[in-house]
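Apart from one protein chain that is not included, each protein chain of the complex appears where it belongs.
On to chain A.
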């Protein structure tokens, strides 16, 4: 696989590395933040263990405002913030920051939905033995919803891979950037499709790992 006489394989490999780094870092930072935000949304919901209408309403509206912003616009919109936090305006790090932020909000809804589906009886059982609210969140709510949460995070991984393809907008690198630069813009369909194949393999692998983990946790 060449373009104008250069071997593209090493470049593709480097792009794959960048994508994996972006996705992993985003998933770690955004996923944890989203777990916290989603759990907060769930527990502050009226009628739940830490019911607080004020906090819930503010968070709920905030999530609804941030989530629908198209990522490509979000990257540029928060560039000044990205620069002051990461010290970079372009490159891989500069794209991880906005991705992580968007992921926090996206994840929060996935987490909240999975927790809402929990049987309230298991929480009542924990209250009945005298467990504190904080303990219930950590020792009952999250473990009881772990299986669906893992599937939610697998879904999220795929969404982040998709999102990372837009990193090219700020010279972030990665597979998406590579496909656009060497495939699409140079009319080299082979490069485009090989890159797509690599992305498919990555996504497929992630899905298999996620399903396997969820099955172990759910013991099915």
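One rule holds for everything that comes next: a residue touches a chain if its C-beta (ideal position, glycine included) is under 8 Å from a C-beta of that chain, and two chains touch if they have at least 3 such contacts; residues count from 1.
Following the convention adopted for this analysis, contacts and distances are computed from a predicted model.
Missing chain, UniProt protein name, picked from "DNA polymerase III subunit delta", "Chemotaxis phosphatase CheX", "3-oxoacid CoA-transferase subunit B" or "Methionine import ATP-binding protein MetN": "Methionine import ATP-binding protein MetN".
Looking at A:127, A:186 or A:215, the residue that reaches the missing chain in the full complex is A:127. Counting the whole complex, the residues of chain A in touch with the unshown chain are 119, 121-122, 124-132, 135, 139-140, 143-144, 146, 217, 219.
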